[in-house]
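With one protein chain held back, the other chains of the complex are shown just where they sit.
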Amino acid sequence: MTTDTDRRTLLKGAAAIGAVAAGAQLLPGTARYAQAQSSAPIKVGFQVHRTGIGAAYGRWYDRTTKAAASLINEAGGINGRPVEIVAEDDGTDPKRGAEVIEKFANLHECDVAFGTLFSHVVIGSAPRAGELKLPYFVVSEGHHVASGMLNRWTLQPGITDVRSQIQSMAPWISDNLGKKVTMVYPDFAFGHDHRKYFTEAIERLGGEVLEHIAIPPSETSFFKYLPKIPRETEVLYHVMVGPGVLTFVKEMGEYFGDSGPEIFGFIDSLEAVDIASPGLEFLEGSHFWEGYPRYAGEDQSEHDAFYRAAVGVDDNGASLSDPKDVSTYAHMFGCWETLHILKAGMEAADYRGPQDRQALIEAVEAMDVFPESRAHPQGSKLFNGRTHQAFGHQHISRVEGGRLVPVHRTSIFDTVYEDQTDYTKTSF
Amino acid sequence: MDILQYLPFDLPHPALLLAGVLEGTVLAAVLALTALGLSLVFGIMRVVNVAHGEFYMLGAVLAWFVTTWVASVTGGPPWLGFAVALVVAPVVVGAIAAAADWLVLKRLDYDPEATIVATIGLLYIIQQLALTFYGPDARPVVAPFDFRVQTPYFGYSGYKLVVVGAAIVLMLAVWLVLTRTRIGLVMRATQYDRETAQAFGIPVDTVYAGVFALGAGLAAIGAVLIVPIQQAHYLMGGDPLLLSFIVVILGGLGSLKGTLVAAVFIGLSDGLISTLYEPTLAKILATLLVAMVLVFRPQGLFGARAA
Partner (left out) sequence: MTRSILLHGLVLAALVALEPVLSEYHHGNLARIMVLAVYAVGYNMLFGYTGLLSLGHAMFFAAGMYGCALLVRLAEWGVGPAFAAGVVCALAAGVVVGFLALRTIGVGFMIVTLMFAEAAHLGILYYNDYTRGDEGFTIPQAIRTVAGLDLSDTTTRYFAALALFAAALIASAAVVQSRTGRVLVAIRENEDRVRMLGFDPFRYKLFALVFSATMAGAAGAAYAVLFGYAGASFAEVQYSILPLLWVLLGGPGTTLGPLLGTVLMFYLIDYASGTIMPGLAALVEAQTGIAAPGLASAWLLMVGLALVLLVLFAPRGLLGVVRARMVPWLP
């Protein structure tokens, strides 16, 4: 974590270009500055996983959100009003999540709710947000929003969803690693999303999935499942999560030794974990999906440099104050980008208070492009107002010398799929 | 690439079975290590210590702190920090447990229901402290030594086999203490009849505090041994707690032999069943199997009727 002084110095330097940044993130034609009617803060209810299994992510979501809010406030806030982040722990639990939504709407009188990561908390909370007519901006990468399961009040504009991530990986895997794949994933719903969408995508490309190995969630050892991997396997595709991931990788290393199939994983497995940790040597040469490359490479954009410094992350994706404190870099940018979209949406809707919540949703639904900028350091995105879901570039990196080195960046069009719903046709 | 070179077998079954037996044995050792302390506390004090898993977690977290600290101060090899952790973790955790006994459990007069509630409270408190001062990340502890054993089908961690050996040694040691020493005699007398033991001048309070500390210390030793094959994480206490309870009940109240047999039974049934079915289905079947054994043999495999 950067110290406050560091951050403040940085932000002061940035303040001069604040107006430019603010301008850049607005869509052409929608930009307009409203005179502040009131200087009361705009309250953003932040559902944060401080306890429970999501706590490692929650900590970084918290830091990113604070950094984005300070930046927005340094540049004049939203419609001239400062942003106040009202953080509540949801315990990474859907029941508590719904209660927290209630607290935001009715106790803290927040203007919007924001920031949830874990899918089950989103799905548990969204019905209540819909009933309360509280705009709910999630940063979850789940497919729940675009699947049509949720409601008009729930949007995911700042991070791509798992379906588009998966389908955009298949062509590269099939071209570069192999067409005979074995999948290892936890027996969770998102594991089943991987099973469904990757299997479909690789089959369309003439490949096949030889075996699906779903690991029970409470498992602490994985070795006994490894002999289920068929010998013809060319690519081992893994999406393990939780504290057991290091064990999984270590046991793969012991099992295969020096030889083995190509390995492709989702970085979700190793978010907040140092790739150079003891036991992860086996990953050398393997590939990962990354939502946003953790290590700053030679072709680092100025936007990434700015974002990294503002949040307090070094070039290796770890905290500036503690190199062992590794961030959840592939996901947490979603908080930053979502807050900037919120700002753009509120300014477009000339948001004054809760009576304008519907106008805010409509303003965000009307957005279609988020150009790469300080507000969108991960890259340009397309936003589909009908499905409330953003689409963006995905990255593939290779582990080299205990670092993740980007080797491929997909086009946004690799990630797009047909609409499964049209929220704009549903009532408020 | 030549796909045949990395798995030199035709049918997966022998490999699966071997993996199942190996992993089942390691799980049995892990269970025995975590259940040993619980078995003592439950057997002698009749206290259901719900915080046992948290003592285990504290042991693992301390192992991380100690090994990291030793490595940064001395720059020594991994086994040095590990050896220090093997001493420090059980002592610290045992001291915390003794304090909990003195502050809370003793005042409850070891009432079975009240101690369950109190130890649930301790569980929450310890988790919060670990989350606050250790953080939410899973962190690895390097094994003191490691070597890869090549089986006909695949490689296997040599350190895991060492854990199996350590579990056997530790169980033997506890058994010897209980049956061959004066301390063990005092413990067994207290277990057999608390009032009579007190009448014969045995300081029951001290014995209880000692047993509670010993139980927690054993959990911590188990954790230090196991943490190189898992990771230290603030929520890691849950699964060992459930499994150790199952082992202790299945083995029969206060029976070390029963604890060992139950650990082997559960470890191997989990290891082997999971190779035969879809993994989650296998877990369900293994869980129901053990539950049914308890239903139809409520007194456990050995020992007195659990009450």
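In order of appearance the chains are A and B, and numbering begins at 1 in each one.
The criterion applied here is as follows: contacts are C-beta pairs under 8 Å (C-beta built on N, C-alpha and C of every residue); 3 or more make two chains touch, one makes a residue touch a chain.
Fair warning: this is a prediction, and the values are worked out from it, not measured in the lab.
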Subject >> Of A:192, A:231 or A:386, the one touching the omitted chain in the full complex >> reply: A:192
Subject >> Residue, one of B:77, B:184 or B:238, that touches the chain absent here >> reply: B:238
Subject >> Residue of A:86, A:155, A:240 or A:320 in touch with the missing chain, whole complex considered >> reply: A:86
Original post:
Can you list where chain B touches the absent chain?
Top reply: 42, 48, 104, 107-108, 111, 113-114, 116-118, 120-129, 131-133, 135-136, 238, 242, 245-246, 249, 278, 280-281, 283-284, 287-288, 290-292, 294-296, 298, 300, 306-307
**OP:** In the full complex, which bits of chain A touch the chain not displayed? Write them out.
**Re:** 1, 50-51, 55, 59, 62, 86-91, 93-96, 98-100, 102-103, 106-107, 119-120, 123-124, 126-128, 130-131, 142, 144, 149-151, 187-190, 192, 216-217
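Basically, only the chains that are shown with their structure count from here on.
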Original post:
Inside the complex, what are the residues of chain A that reach chain B?
Top reply: 51-53, 55-56, 58-59, 178, 180, 187, 213-216, 218-221, 223-234, 242-247, 250-251, 254-257, 259-262, 272-273, 277-279, 326
Original post:
So in the complex, which bits of chain B are touching chain A?
Top reply: 1, 3-7, 9, 12, 15-16, 18-20, 22-24, 26-27, 131, 135-138, 140, 142, 148, 150, 153-157, 229-231, 233-236, 239, 271, 274-275, 278-280, 282-283
